[in-house]
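Missing here: one protein chain of the complex. Every other protein chain is in place.
First chain written, first letter: the chains are A, B and C, and each begins at residue 1.
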Amino acid sequence: MPLDQTAKSGTPFSKVGTRPLRPDGLDKVTGRARFGADMTAPGMLIGRVLRSPHAHARIRSIDSSAAEALPGVKAVITAADFLDRQDEHRDILVNVMAREKALYDGHAVAAVAATSAAIAREALSLIKVDYEVLPHVIDVEAAMRPDAPILHDNMFTSGVEPRPSKPSNVAARYQFGHGDVQAGFAAADVVIERSFRTEATHQGYIEPHACLASVGSDGQGELWCCTQGHFMVRDISAALLGMDISKLRVTASEIGGGFGGKTTVFIEPVALALSRKAGRPVKLVMSRAEVFRATGPTSSTSVRVKMGVKRDGRITAAEAELKYQGGAFAGSPVELGAMSAFACYDLENVSVIGYDVVTNRPKQAAYRAPGAPMSAFAVESVVNELAERIGMDQIDLRLKNAAKEGTRAAYGPTFGPIGLIETLKAAKAHPHYAAPLGPNQGRGVACGFWFNFGGQTCVSLNINIDGTVALAVGTPDIGGSRASMCLMAAEELGVSYDRVRTVVADTSSLGYNDVTDGSRVTFASGMATIKAAREAVKKLCARAAAIWGIPEDAVVWEEGQARPAGPNAGAFPPLSLREIAAMAPKTGGPIAGHCEFNAENAGPSFATHLVDVEVDPETGRATVLRYTVAQDAGKAVHPAYVEGQLQGGAAQGIGWALNEEYIYGPDGRLQNPGFLDYRIPVASDLPMIDTVIVEVPNPGHPYGVRGVGETSIVPPLAAMANALSAATAVRFTELPMSPPRVLHALEARRMAQAAD
Amino acid sequence: MAARHVRSIINGDAVEFVCEPEESLLDVLRDRLALTGAKEGCGTGDCGACSIILDDRLVCSCLVLGVEAEGRRLETIEGMAQHGELHPLQRKFLEHAALQCGICTPGFLVAAKALLERNLNPTETEVRYWLAGNLCRCTGYDKIVRAVLDAASEMREGRHAA
Amino acid sequence: MVQVRLGGTLQSYSGGRSTFEIEGANIGQILAGLGEACPRLKPLLEKGVAVAVDGEIYRGSLLHPVRPDAEVFILPRMAGG
Partner (left out) sequence: MRYEAPASIDKAVALLAAENGMSRILAGGTDLLVQFRSGSPAPDLVVDIKRISRMRRIVAENGGFRIGAAVPCAALGEHKKLVKAWPGIVEAARLIGSTQIQGRATIAGNLCNASPAADSVPALIAAGAIATILGPNGNREVPVEEVPIAPGKTSLQKGELLVSLFLPARPPHSGDAYLRFIPRSEMDIAVVGAGVCLTLDEEGVCTAARVSLGAVAARPLLVEEAARALIGTRLEEQALKALAAAASAAWRPIDDKRGTKEFRIRVAGVLARRAAERALARAKGNKIRGH
């Protein structure tokens, strides 16, 4: 049954769009919810990882004999305990445990399991690693220079013709665009070209990575861990350890934040390897310092943007060159940064080039709309400057050039229905945009785009004998998605919200589910839930038809009841879901609906952010005074949690803009691996964050849902930079805009003014 | 290194435990007493996820030694709901959707309870500064601050009604 | 025949050629045809690409039907956070 032809489309919702309490809420406000580090097992050992203190070093040898001899130590492992795979898992394998070289400060080189944390710690100190320290490179531009220390002798830049003859730190070159940018610039009245830099920032989830692994001598394993995708953990861990996938069962704990950072494995294969060797369960929990040193921050970047505009506000051409370092392995999100850079604009002439660069930093991991915030920072800063130069309102210029349905996106295809213009209009109409500003205050605007993804999804919906519903999904719930699933199932089945219970099932209970990423869960698991519920409804109707002795297609499902329709309408009293469920054991057995599919057409989400800041001209410190987010959610299933995503992304973006950064010493060691000096926003740093949810339905979803989780981090970097620039009359092109950097710029401006 | 025997009152119950002198109270709560509601986000007092109340003072249990708990009264998140009834703060956190992942929630609730025990009529700014030692990466704090203010308002009305 | 366009990066494997006429009724057939027409693209196509059909992006649906007049755009593989 095509989803778009069902009765539901176009009809008002009775459950979707309401704000019920989340089903996992009670456990989370009482301390009962079990997160990654909250699990124990009988006979459990404690695992610890030894990490490289060097940014770049050849590992000549590892002597673990003294550690192995320490009483209480039950296993010591190194890279030799994993399969030496040369396939697509190679980089993950080498990142999980260094092989020939340690590639960054914090790179795992060995691990132990012992009867106590104290013994494990002592054992680490007894492992002797003979390092040959090599020259290192941290900065993205430095890594691209011909004389830079080379991380991988086998890295030859892809995407370049002819293939380079020498290895380099540039893994790949990407390019997108269409039209003739030179002609476009020639037609412009004003052309602005600027270079920008952003520092690496960490996802900063409050829960460190944690897992509990147990592998028996029969080769069967159990793993409990906090992850955005336990099926991914299962498949990769099995591959690295040479296990059959069916032998490993992974259960996702409650997850204490991820933002993309828990879409890969770090300690999980290590704990499994330790457990396999020790023959006992092993719990492995990262310290906060390990999280910063060894898990993925996002890229630091260097971006050049050039744009031209006519006096009437029409943008004639846009060009960008992006350089993203993704740590010690290929795979920075530069390609996504390049594709999304100009996605907000309807451009005839556009050209984007991107370089994926490796450096001696931890392997980057996805971070909320990976790659997009940095290129948007650069583009949206230049757009504002264009508006200033031609004397046009910053929203009006964007409205004039905004991408809409039918626009050919800068990355190629043509957009379907999208809501950018609606968010711009919502921002312009918001009282925030007209509010007066005081001295040293400025207002910034920026737009953002994210693709959104669907992906492989499998859910199971079972009708219980009492008429309640058990829904099993395979996508870890990172921000309230179980509530949304319950809402959608209840909507379809016509039962009340609290009669549906959604759980995140383990890997042995469902087919494969892609990780919780790409803002996909409410969209994809939601669509699977709807399909599964519709299948269950079909079976419920069939059961009622059989009971009544009428054809199946003569039964309709309305308001949680099967009713005879057509010629039989009114012939039998309706049968409720509860009644049919109660009779199920005697009328054919259990009733369930399932869905396994690959969700596509996620439908992009656009946003416009407004922010007011005040800058202390004597110290350079910026205070966020007011913040408003307008974003297209397609259809907000649980508006409170949609607002939460919008507010959370804005807060992370504010941190990125103002104070968050990876700081390296000349020795290539990370200097701020803790929440004291890696400064994420605290409650007193922020105002309330106002939200406007725009709803332009996504035709790819039966309710019109679009993902909302990621787009909200795309505009804030530029919105903040535009606001600071408006407050100070200085254009900021480097993040973070920390007080020393801002004060320096203000002093330079004062000096220049004095000289005039 | 000699393990010590410690007696405390935790959430109103007499509790005895044995711990090493260098063990943190957080490790004792989590690993020895199975009170895993307090979380370790940093271990250095920078995130507040391990907040508990120790003799009426809000503290990070990661910065307290287990042995220091001898003879002390501790309140943890596990003791916040009384007789199966949620504390108004717990209820308001749910109603306002003041949690996304929920890892920081126990710490916020304990810290907010300590605030409202001192000041039942805090301003938004007072709430924000009091809670500055509790990091949340999901919410941007908006809904948390609203939930605390709303709980305070409800508790004030309850007090006047009583 | 379906007109298939390549994103910029993929063009560096097709000698700069951006458009191909490919016979195929679904995404899988079009990717196979494209690999035949330009063997240097084959490893990339096998590693995984996204395909935009009339503006809708497909990352893993080889069996999705494609009409002869559809706008088909080959994009790199993508993932979010």
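Criterion: contacts are C-beta pairs under 8 Å (C-beta built on N, C-alpha and C of every residue); 3 or more make two chains touch, one makes a residue touch a chain.
Only a predicted model underlies this, so the values are computations on that prediction, with no experimental measurement involved.
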Across the complex, visible chains touched by the hidden chain are A, B
Can you work out which residue in A:66, A:245, A:583 or A:743 touches the chain that's missing from view? A:743
Residue touching the undisplayed chain, where the options are B:48, B:88, B:102 or B:140: B:48
Please identify, in ascending order, the residues of chain B that touch the omitted chain? 1-2, 4, 21-22, 24, 43-46, 48, 51, 54, 57-60, 62-65, 67-68, 70, 111, 114-115, 125, 129-134
So that we can see where the missing chain sits, which residues of chain A does it touch? 618-621, 623, 658-659, 663, 671-672, 675-677, 679, 681-682, 684-685, 738-740, 743-744, 747
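We adopt the following convention: only the chains that are shown with their structure count from here on.
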Chain centre separation in whole Å, for chain C relative to chain B (CA means): 55
In chain B, residues with contacts to at least two other chains: none
Multi-partner residues of chain A (each touching 2 or more other chains): 203, 259
In the complex, chain A touches chain B at residues 19, 21-22, 24-26, 28-35, 37-38, 40, 118, 203-208, 254-259, 285, 287-288, 478-480, 638, 640-641, 643-645, 647-648, 650-652, 674-676, 680-684, 686, 688-689
So in the complex, which bits of chain B are touching chain A? 20, 30, 34-44, 46-47, 49, 76-78, 80-81, 86, 90, 93-97, 99-106, 109, 124-125, 127-129, 131-146
Which bits of chain A are touching chain C when the two form their complex? 88, 159-161, 172-177, 203, 259-261, 263, 335-336, 339, 352, 366-370, 411-416, 450-456, 517-520, 598, 600-602, 700, 707, 710
